[in-house]
Structure formats: structure tokens, C-alpha cells
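Before anything else, here's the structure in question.
A protein chain is absent from this complex, but the other protein chains hold their places.
When the chains are written out, they are named A and B in that same order, and each has its own residue count from 1.
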Amino acid sequence: MKVATKKELFDCLSGMKVFAPVGKNLRFAEVSSADEIASPESIPLSPKEAFVPQDETLFFYDNPEDPTSIVEPEIDEKPFVVWGMHPCDAKAMELIGKVYTEGSYTDGYFVRRYNASVKVVIGCPVPHPGCFCGSFEGMGPFSKSGSDIFLIPLDDERFLVEGTTEKGENLIASLPDATDEDIAKGEAQKKKGEDAIDRSVPTENIENSMQALFDSEEFWEDIYHRCMGCGMCTYVCPSCYCFDIQDERIGNKYRRYRVWDSCQFGLFTLEASGHNPRPTQKERIRQRMMHKLSFFKLRYGDEHLCVGCGRCVAICPVGIDIRDVAKRAEALAK
Amino acid sequence: MDNPYKPIPVELVDTYFETNDRQLKSFKFRILDEDVKKLFDYKPGQFAQLSVLGKGEAPFGIASSPTEGDELLFTINRIGSVTQALHELEAGDKIGIRGPLGNWYPVDKFEGSDIVIVGGGYAFTTLRSLYIYLRDPSRRSKFGKITIVYGAREPGLLLYRDDLEEWKNDENLELVLTIDNPAEGWTGKVGFVPPVLKETAPSSENAYAVVCGPPVMIKFTLPVLHELGFSKDKIYTSLEMRMKCGIGKCGRCNIGHKYICVDGPVFSMAELDELTADL
Partner (left out) sequence: MIEKIREIAKNWLAEGKVDVVIGFGEGTTPFSAKPIFITKPDDVEKLIWNPLCRLNLAGYVRREILAGRKVGVVAKGCDSRSIGILLAEKQFDRKDVSIIGVPCQGMVDRKTLMKKFGNVDGEKVSADWNSISVGDKSISTEEVLSNACRICRYPTPVHYDELVGEKIEGVSIEEHDKPAVEMLEKNREDRWKFYTEHFGRCIRCYACRQACPTCYCDECFVDSNDPKWLEKGQHPTDLMLWNLGRIYHQVGRCVECGSCESVCPMDIPFTEILAGMSKRVRELYDYESGIAVDEPPPLQTFKTDDPQEFIM
């Protein structure tokens, strides 16, 4: 176990690009010094964009009439750092990884980024109001899964630093060892977070309860009337992975690119015939909740697509609260 | 890098209108690279993404059968931007293709059984592929009697009329063609597919049914099949839904815990029954 200030840790990572929450909206972007990095209690937008950029070129081509003119974008395989992820975010990237590597198709764009990344994850002594990561089995505000370097904030200045993978350990080898006192303090911080986290959201069997309520007007009526059908909840969500694919012309070059998309948008499922299997917000918000709390687990086994980061809860302007949905589902299913 | 989004070049060998209203056109493509050609190993029921660069990509069922040789056949309804661009192609033009994608009709399961193929409108594409695959001399004897009930609004809207003509002489095939309203010179049946299927009354004993068509047709055909004694696990259909990636990544074609593009498009009615899904 090591100990370091933000600056000292940053120095260990020198030579690599570092993405961290910065700017007015604490979006993950490249930083050049430790001072730029905000130490936010909450990050409204997730670090997802460091792994799955909102807008990503799939390939370029010079001549639309000639498919042999396709060239793939240059791929930077150099290691880079994503600093300031929370434990829930690290988990979410593993979940997206499941989708991107499942079956016979591997999404190289995600995979090489994920493999090249050094994930610096910060534990949460003070979870924010919407957080409920502790409600999921094996998760919590100090879960190390998916991290390379794990930080526990000791005070405003210093962190306990632990290399959780070989890659991470090597990077921090030069830092001074933590004293017993630091370690004890770290334990106290951890306990604080573990005690505070909301564990009351039922998740264990929720996939089945949700299945049983799929057709229940009574259940969905509570939320769908007010859902505005914006994409916020899915865009801020670290584990939402849906995207659209488009072609565009830039000057005399062309590219095919993908952009984040959302099941909350009406066009998402609109078919060329005019038929839309999810014609209203009722089906759309149901899709989100079902995917998060049921479909994903039924498909990929053992884990839900929600990691309890609470971002959608905090951001939804009309108070649609996934915790509440899960609780009501559990209560109604009984 | 693994890049499953990158299409491979194909050349348009031939294109012609398939229906009299010039809404549907057929396209025959040839894969340019010989090595890639060998990898494009498909079965009836699978689909592919066709890329008109600059316009976009759209999924289409493969209408040819692998038994027909190298050329890939698609039949495409002009309905939006990509399909419009496809209709404007001329022989010799090059576009991109990704595939084959999705699953296929469970032909192995069909061995030793009778097969009833029910199609409506232009959803006959992969059913063509299926029948041509089944009637291949190397394979035909493995299956029992085959019944095809295929309907369109009018004779000029039936797809693959030359093929249908040829199939008329096939042994152990009952080919029933129907149109919605009487038309001059028409010698087949008149009426919608479901009642014509009922009248044809293929035996459900040791038999499978495959149904593709517009949603209304499917809706009214299913009860007829049940009446004839087909159980849900013996009825297959191919679903359509808006797709983007075609490879289970973009999340668009999600129905319940399945993705149509990788777990389908072919499903049995029994499988669909188990899904909580918006269709």
C-alpha cells in the first residue's frame, strides 16, 4: 500500500495521456497537469466517453463509389490513463466489455482502448444521494473490480494508493509506502462509505419480478406519463451502450461514424415501413428499465446492466427513479 | 484490429425489376476478393448489410441459396434513403457488404419431416433461398413433402416468377399461389393467404411450418396453423426490426433478452412466446 498526493501520483503516470473530469461540467477530457483535475464528489457525466467516445469514426473513404478506398482510422495503442472513475464506473466498463466481446464479433475499437487504459479508480467515502451500488452483490463504494490503481482519499491532499493489477503496481512502485496510521485512516474512510451506501434496493431476483410486470399498466403508469423521452438518463449512464451508425461527408473525404443513441428516442426503433414496436414513451421507458434490471442479466448471466451509480436518478428532471422502480417491482411481485 | 463494421467490396453483376410496380428490384452481387468469397459461407434465412457509401447501410435477407453458386441475390423494396440509392445502381457498380449475419432456418431439424412454407408479399426472399436449398438434388430426399403457399396482391407483385414456373414441375411439392383479387389470365387461387392455407390443409403430422410476411398476414396465419395441428415449437418465422450494427453491439434490435440480429432473425413461435418483448 502506497500513499501520494494528486501531484505525486500524476508524476508516476507521466508520458501517458490522462483523461480526468474537468471543466464546467466535469466531463472526462485530456488534462496536462494534476491541477486541472477536479476532485468532485460526484461526476454527473460518466467516464464512459473515454472508452466509447460519443462520436467515433469507424472508417474513412475517399470515393463513395469505390469500397476499396476504405481506410480504418489510425489506432493509438499507447497506454492512457482514466483518472477519477468511481468503482461503479469500473464495473460498468466491464459490463460494456461483455457486450463488445460477446459471440463471434469483437468490437476492436472498444477492446484496444479498454486494454490500453490504466483505470485509476477512487473509492467513495461519501456516496451521493442517488447512489446504490452497494445494493448489487459484490459491489460497493470500495469495490476494486475493474481498476488498475485504486485510491482511497485520506484528506483533501492525499490518497492511499494501491496497485490492483500488475500494470497498476508497476506504475506506482516508486511511491512511498503508507504508514500504519494512513492505512488505519483509509480503513476508517472505507467504513464510512460502506456504512453510508444505500443497500436497500432489491436486486437479487428483480429480473424475474420485472418480467412478471412487463404487461402491468398499474406498474408502468406511475412513471411513463411524465417521462419526457430525452436521452439524458442513457447518456449519463456509464453502462448504456446503444449507438447509431451514420455516413457523413467532410470536405472531399467521407467517413462512417457511430454516435451514442438512446432507446428513449422515438426514432430508435422506427422501421422503414412506418411501424414502430415502441410507439410511445410507455414502451420506451419500459425498455430502459427492463434492460437495466432484467434483460441484460437474463442474457449475459449473473449481473445487471445497472451499477447503481445514481446518475440517472440525479439527472432526470421529472423524478424517474430506478431505485423506486425496483422497490415497487419487488413489492408488487410479492 | 477486429473491425466487424468494415464492409467488403462487391460488384453488381445484374439488376432488374422484380415486380410490375417497379417497387422491388433484384440485385446480383459478386464478391471481388477470391479469398473473402470462400469465407462468405451462408445458409438460408441469413441476412447481410449492404453499404452504399455516403448513404449508409441497411440489412437485407439473402434471397439466393448457397447451392446456386457464387452470386448473392437480394430483392429490395424502395422505401427510404439507402434503398433508393440501391435502386439507382447499375451493373458494374461497386458497393460494400457485411455478412452473412444472423441465424438460419433450422434445416437440419427439418430432416425427415414435411415442410410447409407460407409467404406473403415481398417477404418471400429468404423463403426462396430456403426452398432452393431444400430442393437441391444432394439434399431433397432427406425431406418429406413440401407445401408452399405464397400470396401477393396481384400476379405482377409475385416475386421470382421464373423460379415459381420452374418449381411447378418439382416432385413432392405442392405449390399454391394466390392473389387477393381475381385477375385476367390468372389460373391460381384467389384470396388471402390464411384462408387459402386452410383450404390447402397440409398435414401437420411430422411437419414443420415456416411463415414470413407482413405482420397482419402472420397474425391471421398463426391460428390457421394451430388449427391444422402445428405446435408452436414447429412454426418458424423471420423477424424484422430496425437494425444498425447487425452484430449484437448497437442495442437497437433488442427484443426481450434477445437481439434479432444475432439470436435471430429466425425464431420459433415457442421461443417468441417466452420473450417479454415489444414486437
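We adopt the following convention: contacts are C-beta pairs under 8 Å (C-beta built on N, C-alpha and C of every residue); 3 or more make two chains touch, one makes a residue touch a chain.
Here the structure is a predicted model, which is why all the values come from computation and not from measurement.
Interface note: of A:M1, A:M232 or A:L298, the residue touching the hidden chain in the full complex is A:M232. Screening A:Q54, A:T68, A:N115 or A:S200 for touch with the missing chain picks out A:Q54. Residue-wise, the contact with the chain that is not shown comes from A:F265, picked out of A:F60, A:F214 or A:F265.
By the touch rule set out above, chain A reaches the unshown chain at residues 24-25, 27, 41-42, 44-45, 54-55, 126-130, 196, 225-226, 228-232, 235-236, 244, 246, 248, 250, 257, 259, 262, 265, 267, 313-315, 317-321, 323-324.
For chain B, the residues touching the chain absent from view are 80-81.
Following the convention adopted for this analysis, only the chains that are shown with their structure count from here on.
Computed centre separation for the pair chain A/chain B is 39 angstrom, with centres defined by C-alpha atoms. Within the complex formed with chain A, the residues of chain B that make contact are 1-10, 32, 51-58, 79-80, 83, 93-96, 215, 240-242, 244-245, 247-252, 254-258, 262, 276, 278-279. Contacts from chain A toward chain B in the complex involve residues 58-59, 61, 63-68, 70, 72, 75, 99-100, 102-103, 105-109, 111-112, 211, 214-215, 241-247, 249, 254, 256, 258, 261, 263, 268-273, 275, 277-278, 283, 286-287, 290-291, 294-296, 298-299.
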